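FYI, not all chains are in this one, though none of them got moved.
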Amino acid sequence: MTKPYVRLDKDDAVVLLVDHQTGLLSLVRDIDPDKFKNNVLALANLAKYFELPTILTTSFEDGPNGPLVPELKNMFPDAPFIARPGQINAWDNEDFVAAVKATGKKQIIIAGVVTEVCVAFPTLSALAAGFDVFVITDASGTFNDITRNAAHNRMSAAGAQLMSWFGAAGELHRDWRNDVEGLGSLFSQHIPDYRNLMNSYLTVNAKK
Amino acid sequence: MTKPYVRLDKDDAVVLLVDHQTGLLSLVRDIDPDKFKNNVLALANLAKYFELPTILTTSFEDGPNGPLVPELKNMFPDAPFIARPGQINAWDNEDFVAAVKATGKKQIIIAGVVTEVCVAFPTLSALAAGFDVFVITDASGTFNDITRNAAHNRMSAAGAQLMSWFGAAGELHRDWRNDVEGLGSLFSQHIPDYRNLMNSYLTVNAKK
Amino acid sequence: MTKPYVRLDKDDAVVLLVDHQTGLLSLVRDIDPDKFKNNVLALANLAKYFELPTILTTSFEDGPNGPLVPELKNMFPDAPFIARPGQINAWDNEDFVAAVKATGKKQIIIAGVVTEVCVAFPTLSALAAGFDVFVITDASGTFNDITRNAAHNRMSAAGAQLMSWFGAAGELHRDWRNDVEGLGSLFSQHIPDYRNLMNSYLTVNAKK
Amino acid sequence: MTKPYVRLDKDDAVVLLVDHQTGLLSLVRDIDPDKFKNNVLALANLAKYFELPTILTTSFEDGPNGPLVPELKNMFPDAPFIARPGQINAWDNEDFVAAVKATGKKQIIIAGVVTEVCVAFPTLSALAAGFDVFVITDASGTFNDITRNAAHNRMSAAGAQLMSWFGAAGELHRDWRNDVEGLGSLFSQHIPDYRNLMNSYLTVNAKK
């Protein structure tokens, strides 16, 4: 008895960025802030690079949670942006669900802050609604590894697939030949070790 | 094939606080004592805030296990309090099960000390009895991460959902508009980073 | 759809101690040696205390793996002791399986060195043979946490229940009233924090 | 060749709390926020308990650094409070140094955020000015353990004594008989394990 491999497909995927707000980010303690910032921007650049429809949402921007981090706002000026008036689970917001459904995609790539609430709740709702959900674990943050592991366990048990932004990039791209430079540039911007490899390589080659 | 998302419902949930006793707490080594105390009190305050029926139980209060921590006793003066005469699994105590069933709730939120015994045993029994069980992982403590992970694995494999107190609060509340101040106050009391956000915000706003 | 809670039963359980040999123990690096020694002896004392049939086995005692640690040998002078001539999976040894089956028990409590071989192989075989298997994670050791987690995952996916020796003791005992002193003594010998609780308690009481 | 033991003396010590501001606290990542909040409040309560003159100072309260945490402000309503207009090293602010000197004390107990700037700079200046300086390491926070260790090394090399709030309390009190209840209460409020010891003890004694 084998089951099919549900694989990310760049023609059938939408990216949801949930509550990456300047205030809420101070709650994230399970990933170092330098790395976390990098991972979130890497996921955002991935969405741009693969031209995936992307939906932004925030919770209570006017209060202590703070605004969406400006980098994300600037990268997706035309994306649906749902500032939820109060719903904690973004999937409880009709506009948000409508925006997701309007894309016509069946695969959801999701990340947010904090993992057990802003990521887990819409993930569980979307799974119940029949979507395939791919959680970008390293672009989602929470208080500590106990709360993270609990959230991952709950989402996985419900059928979500746990991934990293790098894994998602590889699965969406499928073949380097589709665009070597584009993918290389995405990696080089967000993986210092990869950038070093490229710079070493280019330098030696330039000397030929 | 999708399955429904079993979601915490404040009208259908009961909180079980198992064996948070002054002696047993010295066994907890997988969470720092400052953080653990805070998490347990946060869960207790959550129960008060959402007016969830709450049941307290202890094991051998008169011996080295020590009494229930006074804070919990004081917060729930009228809650059913079952000082078990000997049963290690609280669910083996008829009064305890009767108290749970008397609430008429189908969802159990549970935490206790130590995780693999005082939490896991009643969790497995309650699942077998048809309840939905939500384990508050960060308000439950044990000897080390090996014993914790084993206990989490066993409960999850049996169908329990692993959560944090913050995740439970979010799922019970559903919408900030139900009471912004109340939930904000709960978070501010138990999450220093959130309190700082609120204090920064209020200060700037006060100057307008 | 609820499933029954398979619970350790002192009348239906056998303990398997696999390859706790003086040489092999130097391979264990995922648990501190002081703690590991304590956990293994705690499990052995648990077996004695609950009068569970216990089976010892070793692999290549005459070579660098070294002999069974003398403490275990001394504690179970009359237990079946299968010095396997070569089988790596103890379950491949007919004498060993015969010894297990001769006990007539359906529940296996197992621990050993190293986790992914000496514990995992007989666990998977026993599960396939229809036994319930309870792995004592903290009395089993291996090279590091990557190999441990892989082994735990593999056994859990096959249906084993992951436990600690303390959890097993609690589940076997069921009710403190069956013997307060006996269980208290087991805990006091192997949990320094519990011993301290008892000594503090006894001292104050003695002064009444 | 022996040198004298420079020992905290409650009649010769002043406490400096430097830049524990709601915004700056989000930079502290080398101590868990629950524990850090507890340590800072413990130090503040220590100052109150021993009636040590205490001086508060902040940097740029009106900007993103945020106000002094309200708890500290409320605990020391009459203490000198120097909102520095710009000096990063509090010792560069004449009012601050004047306030310190006005106390007539020669021993400085200092803590703040972040360790390598707000604590280290005035510590080095005060040492150069001939004061004895006792750094409360666990009520001072910074980005990570590399920056912390560097700061501790720099201060220690210059002659500062590194302490914890608990160590300072013990050295100031000298003898439990000066006030058993007062010191016990300070410990009980800020050390969960100590509170548990006291509650266990009181319960057993109450039953005599």
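As written, the chains take the letters A, B, C and D, and residue 1 is the first residue of each chain.
Operating definition for what follows: contacts are C-beta pairs under 8 Å (C-beta built on N, C-alpha and C of every residue); 3 or more make two chains touch, one makes a residue touch a chain.
As the structure is a prediction and not an experimental result, all values here were calculated from the model.
For this complex of identical protein chains, the structure file gives a whole-complex count of 8 copies, while the figure shows 4.
As a convention for this text, only the chains that are shown with their structure count from here on.
Per the C-alpha superposition, chain A sits rotated 90 degrees relative to chain B, a value rounded to a multiple of 5.
Residues touching across the chain B-chain C interface largely differ between the two copies, under half of the numbers being common to both. By residue number, over half of the contacts seen at A-B repeat in one listed pair from B-C, B-D or C-D, namely B-C.
Each chain gets one centre point, the mean of its Cα atoms, and the points for chain A and chain D are 41 Å apart. Centre-to-centre separation of chain B and chain C, using mean CA positions: 30 Å. Chain A and chain C have Cα centroids lying 43 Å from one another.
The multi-chain contact residues of chain B, meaning those touching 2 or more other chains, are 23, 26, 64, 66, 191, 193, 196-197, 200. If each chain is drawn as a node and touching chains are joined, the picture fits none of the line, ring, star or complete shapes. Contact residues on chain D toward chain B in their complex (touch as defined above): 22-23, 25-26, 32-38, 62, 64, 66-67, 69-70, 191-193, 195-197, 199-200, 203, 207.
Chain A meets chain D in the complex at residues 26, 29, 32-33, 144. Those residues of chain C that touch chain B in the shared complex are 2-5, 7, 31, 135, 137-138, 148, 152, 156, 161-164, 166-167, 170-171, 173-178, 180, 184, 191, 193-194, 196-198, 200-201.
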